[in-house]
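Reviewing the structure listed below.
Every protein chain except one is present and positioned as in the full complex.
Note that the chains are named A, B and C in the order they appear, and that numbering of residues resets to 1 at the start of each chain.
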Amino acid sequence: MLMSTLNIGLIGAGRIGQVHASTIAYRVNTAQLAAVTDPIATSAQSVAEKFRIPKIAADYKEIIADKNIDAVMVCTPTDTHAEIIIAAARAGKHIFCEKPIALDLKQTDAAIEAAETAGVKLQMGFQRRFDANFARLKQAVSAGEIGELRMVHSTSRDPGPPPVSYIKVSGGIFVDMSIHDWDMLRFVTGSEVTEVYAQGGVMVDPAIGEAGDIDTHVTLLRFANGVIGTVDNCRHAAYGYDQRFEAFGSKGAISVENNYPNNVSFSTGQHVQRDLPYNFFMTRYIEAYAAEVVAFVDAVVTDKQPIVTGRDARQALLIALAAKQSYLEKRPIAL
Amino acid sequence: MLMSTLNIGLIGAGRIGQVHASTIAYRVNTAQLAAVTDPIATSAQSVAEKFRIPKIAADYKEIIADKNIDAVMVCTPTDTHAEIIIAAARAGKHIFCEKPIALDLKQTDAAIEAAETAGVKLQMGFQRRFDANFARLKQAVSAGEIGELRMVHSTSRDPGPPPVSYIKVSGGIFVDMSIHDWDMLRFVTGSEVTEVYAQGGVMVDPAIGEAGDIDTHVTLLRFANGVIGTVDNCRHAAYGYDQRFEAFGSKGAISVENNYPNNVSFSTGQHVQRDLPYNFFMTRYIEAYAAEVVAFVDAVVTDKQPIVTGRDARQALLIALAAKQSYLEKRPIAL
Amino acid sequence: MLMSTLNIGLIGAGRIGQVHASTIAYRVNTAQLAAVTDPIATSAQSVAEKFRIPKIAADYKEIIADKNIDAVMVCTPTDTHAEIIIAAARAGKHIFCEKPIALDLKQTDAAIEAAETAGVKLQMGFQRRFDANFARLKQAVSAGEIGELRMVHSTSRDPGPPPVSYIKVSGGIFVDMSIHDWDMLRFVTGSEVTEVYAQGGVMVDPAIGEAGDIDTHVTLLRFANGVIGTVDNCRHAAYGYDQRFEAFGSKGAISVENNYPNNVSFSTGQHVQRDLPYNFFMTRYIEAYAAEVVAFVDAVVTDKQPIVTGRDARQALLIALAAKQSYLEKRPIAL
Partner (left out) sequence: MLMSTLNIGLIGAGRIGQVHASTIAYRVNTAQLAAVTDPIATSAQSVAEKFRIPKIAADYKEIIADKNIDAVMVCTPTDTHAEIIIAAARAGKHIFCEKPIALDLKQTDAAIEAAETAGVKLQMGFQRRFDANFARLKQAVSAGEIGELRMVHSTSRDPGPPPVSYIKVSGGIFVDMSIHDWDMLRFVTGSEVTEVYAQGGVMVDPAIGEAGDIDTHVTLLRFANGVIGTVDNCRHAAYGYDQRFEAFGSKGAISVENNYPNNVSFSTGQHVQRDLPYNFFMTRYIEAYAAEVVAFVDAVVTDKQPIVTGRDARQALLIALAAKQSYLEKRPIAL
């Protein structure tokens, strides 16, 4: 265990950067924010003030060059992730990076290799693994509570699509949105995908189709251990943020339902009803975002393997690319 | 066991009489309807035809005089129950009678005594004991699944009040509506009430107050075994027929929820909702009405004690009268 | 409307034949059982007695030859369905037939053609369409309550596999078990399948594999109207009979959950729990079996198109055969 507090540099002070800053500031005793940087100077300034961060760096290179800093949180746009990971790894910093590493395998591999060569921890921001519901399901599956696994079904539907400008650079639904589902399927099954077949289309907004993407798909997957899986994704659900999962095995089934802002039940002359589930991923996963950062700090401080690594991100990307290819070529793709 | 089929005379061919006729005709192999009578000749005629009953009797006396008949179903208005029970008992007929025996203890006692003296079975129509939910709760409590019982709560709210003309002759809410709750509390606790205290009022319809009754009450009860209970009754619930129960003990709690016509869940832009529970007691308890008649026939044919007797009806009436007195005198009443 | 009562001949007095006999005897005023036949004489005898059927016929031909009979219920093994339908149709009898018509298209088409040529009603026993939950979901989808349909998911898992001897002649899981799911998908979407892709395997019992079948599959389907569907089937679920469905559209989602023998909730020191869902299809769908026969009689008596016809059975069979081919050839199959 390190004798002193872990000094963390925050690279990117946007929405998710602020969430992680809050966790380090308020929920972790073994780490502190030592520096922050953001292209938008006022963002860096404001975050530094709010979380009492002593140093505002000009750019990520200044942070990486800081001998005092042990680890970095990479909360910048996707197209900068690989470069920063590589640079940080070479500088011997441990790295927490928002998913994905990159939209292609080449950069992804380069980043993973850099971290492995440098012997630094690289944890990816698949926060869903740290959600109380998904973690409980995983625990039960691992403990054999439902026996031998047969099927897994992951459902993720967003309250609404992101701007078309974002979709254009997102890598497409299979990479951008479904990446969490691919990761969850691997996490729960403990096995690798051997084949995918995707059906999809533009059902939400024609502008998404014009941007070269689709907004809805169901993908059928086979795993090395024989388990069959599906992913059901849509960029829009009228009733909010729909995040469910079912695992079915020889001794039973386990399902994760949606989370709600309250559990109040209303019986009226029309219906028995409740309020809608959470409508925003930051609210839905607020505790999971905190838990993943706590786990990262713990992994570094106690020198443990992070729960979700660069290799995990690579495997999810592989599935995403195969699913995309399956959709485009209208045939099953073996991995 | 009787060698031949039990011959049953149906006294009263109204709504509940028809339900019971249907059970005997279609669900019981060991009994058959041998005769029917009803003051309204066309009702008797129609029921006889529908259920192929060979004989239409002029009145209940003709049925009781029929040597061929082994048992009677008394489905007439309350004010005739005691007289018919007494006559039927003296004629040696086993008796299934709709609740209550009477609105006062004197007639109730006379009827019970007649049945006991004659050595005939007398089963009362507390169908709730035969409902799959309440029966399951009772079974679990009896099996000690929740340990030593501490509290019981019975909630019964009707979709809407009966006509004021009915309320006027009903004996009032404590006797007419709550009688099922008193019975369920005794059934579940296996103990007798030692004290009641009632709070109530007219909250649904002033006409009910003008008729000398109230339409809403909550009554607090103490049982000989120390258990504390409540009954929550209202003549009107906007969302339908509300029939719930909770038993709480040293090892846990059990609750009965409402029954619904379907289990479909709707997620819309406004709510997550489902259709309302059943709205009518005949629909809600259709299987319980059948089960109680099956049990009655079985009790007669196999010479067993019925699950709910005249003495049970008497005890429920005692509680009802005490609760009414508590409400009127604004004080706890010991039984 | 017919002036007199519909006379029905029951062909096959086994388990499902008895269920239908009970419905005609007790729940339908406009029809009566006029004759029954079964290869096992004692079965025919016993059903005739129980439901007061006046005539026991030597075989189905005697029933079909009976001028007095208007319609037949075909409750015999699958391999006799086509022959009986054709003969009955030629004799001018309306026909209710258990699913499927046959395991191949040739016989199926011959039977459908015979019925259409003869101008008789042919209703197939897809009881799930008549279940309160599935019917409610269909009604909501048809009424546009969830907007434009995007996805449908049908889950059917059996409490346990049938005997291997049955599986050998069943036509295999895609035809035998999944036929209800294919029908439900068509029923709910109101569209035809254009492509299927199946993943499956032997996960329950190797003996099923040795018999040339599989016991588990997930099939991905595309419909002419663009909707994407899945069917999740397994011959075994540890927790009972699992029958769920989800429809997702532009305005929301609807789901059918399992049915339970009671709604009692238990809170113990270990869990909050409830009893398992129904464990047997006859119990789970008891009301649906009655409703389909009521609907058949109504369709004949009022000269309406049945809700589920021979053509529906043919379409479900087409999907089944394509799914089977997809599984065997490991590729998507266009219909």
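In the analysis below, a residue touches a chain if its C-beta (ideal position, glycine included) is under 8 Å from a C-beta of that chain, and two chains touch if they have at least 3 such contacts.
None of these values were measured; they are calculated from a predicted model.
In the complete complex, the hidden chain is touched by one of A:G14, A:P39, A:G209 or A:G252, namely A:G252.
The chain not shown here is touched by just one of B:S250, B:T283 or B:T302, and that residue is B:S250.
Contact with the chain not shown here comes from a single listed residue; of B:F187, B:Y239, B:Y260 or B:Y289, that residue is B:Y239.
Considering the full assembly, A:R136 is the residue among A:R15, A:R136, A:K304 or A:R331 that touches the omitted chain. Shown as candidates are C:N68, C:N225, C:Q273 or C:T302; the residue that touches the absent chain is C:Q273. Checked against the hidden chain, the listed residues B:R222, B:H271 or B:R284 yield one contact partner: B:R222.
Taking the whole complex into account, chain B touches the unshown chain at residues 146-148, 150-151, 153, 157, 195, 197, 199-201, 203-204, 216-222, 226, 228-230, 232, 234, 236-239, 242, 248, 250-253, 330-332.
Residues 22, 25-26, 29, 132-133, 136-137, 140, 145-146, 251-259, 261-269, 275 of chain A touch the missing chain (whole complex, contact as defined above). Where chain C meets the omitted chain, the residues involved are 237-239, 242, 266-277.
Keep in mind that, in the parts below, only the chains that are shown with their structure count from here on.
At the interface between chain A and chain C, over half of the residue numbers appear on both sides, which makes the contact a same-residue one. In terms of Cα centroid distance from the overall Cα mean, chain C ranks first. With chains reduced to the mean position of their C-alpha atoms, the one farthest from chain B is A. For this pair, chain A with chain B, the centres built from the Cα atoms lie 58 Å apart. Those residues of chain A in touch with two or more other chains are numbered 237-239, 242.
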